[in-house]
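Below: one structure, written as structure tokens.
Moving on, here comes chain A:
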Amino acid sequence: MSPILITFYFLSAITLASAFLTIYSKNPIHSAIYLVICFFTIAGHYLLFNSQFLAIVHIIVYSGAIMVLFLFTIMLMNLNKEDEVHKPRITRLGAITICILMSVVLVTIFINSNPIVGDELPSTEDYQSIKKLGTLLLNEYMVPFEFASILLLVAMIGVVLLSKKEKTEK
Partner candidate 1 sequence: MDKTLALVLLLSPFAGFLFNVFFGKKVSKGISGAIGTITVLVSFLLSICFFAQLNQNGKPFEISLFDWISVHNFKLDFGLLLDQLSLLWLLFVTGIGSLIHLYSISYMHDDENMHKFFAYLNLFVFFMITLVIGSNLLVMFIGWEGVGLCSYLLIGFWYKNQSYNDAAKKAFIMNRIGDLGFLIGIFILGMMFSTLNFVEMKQALSAGNENTLILGAAALALFIGACGKSAQLPLYTWLPDAMAGPTPVSALIHAATMVTAGIFMVTRMNFLFDLTPYIQNIIAIVGAATALVAASIGLLQNDIKKVLAYSTVSQLGLMFLALGLGAYNVAVFHVITHAFFKACLFLGSGSVIHGLHGEQDMRKMGGLRKAMPITFWTMMISTLAIAGIFPFAGFWSKDEILMVAFEHNKVLWVVASIASIMTAFYMFRLMYLTFFKDFRGTEEQKHHLHESPSLITIPLVILAVLAAIGGAINLPGNTWLNYFLEPVLVTKHEEHTLGAHEYMLMGIALAGAVFGILWAYSKYIKQAFVPKEDAEIVGFSKTIYNKYYVDEFYTFLIVRPLNSLSNFFRTTLEPALGKVVFSFGTVANGIGTQGKKLQTGSVGLYLFAFVIGIGAIITYLFIAK
Partner candidate 2 sequence: MDVTTILLLLLVGALVTYFSGDKLASKVALVFSLGTMAVTLYLLNSSAQLSDLSFYANWIDAPKVALAFKADGLSLAMVLLTTALTPLIIFSSFGNSFNNSKNFYALVLFMAFAMTGTFLAADGLLYYIFWELALIPIYFIALIWGNGDAEDRKKAVVKFFIYTLAGSLFMLIGFAYLYTKADSFLLEDLYKLNLSATEQCYIFFAFFLAYAIKIPIIPFHTWQAKVYQKAPTVGTMLLSGIMLKMGLYSVIRWQLPIAPLAAKTYMPVLIGLSIAGVIYGSIVALRQKDLKKLLAYSSLAHVGLIAAGCYTLTIDGLRGAVLQMIAHGFVIVGLFFAAEIIYRRYETRTIAEMGGIRAQTPRFTSMFMILVLASVALPGTFNFVGEFTVLYSLIQINIWFVILGGTTIILGGYYMLKMFQNTMLGETNTKVFADVTTNEAITLVVIIGFLLFFGLYPKPIVDLVTPSLHQILETINR
């Protein structure tokens, strides 16, 4: 077993475990922490692929922005209690069954599928440096890039719209 493989299994284990614990822990704060761990391990995977830039961005966006937002909300709502009522048992059992079934189905399908012929691509070509990504993003993907700004704009207006108190009009 190569070190890479070991690293992969290790990271994967943590990813899955922390993801599971995110869902399973009763305290939302704990969930958030587990989620952060999960995100970090995913960043680890990115690093494993040698895409450092993406890993950084990932950490900044998810752990930095999204998780902060989550935590902020949790704090705001004062949710750090463990008093959540569970769904009825039948629902929970159903959820477990369905998810296991679904994983089994997906995995079965993928196992049964034709093995991908791993054609050796020349590893010399640069495909994931910051420069390459930047060029790609601002040339070919210029339109979606701009469009993403509209997306963010919409989200921004939306959030303002949803939270803004209305002035009673004259």
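Please note the rule applied: a residue touches a chain if its C-beta (ideal position, glycine included) is under 8 Å from a C-beta of that chain, and two chains touch if they have at least 3 such contacts; residues count from 1.
Basis for inclusion: all candidates are chains of the complex that A comes from, given by their letters.
Keep in mind it's a predicted model, so treat the numbers as computed, not measured.
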item: Direct contact with chain A in this complex, candidates 1 or 2; value: 1
item: For the chain A and candidate 1 complex, residues of the former touching the latter; value: 87, 91, 94-95, 98, 101-102, 105-106, 108-109
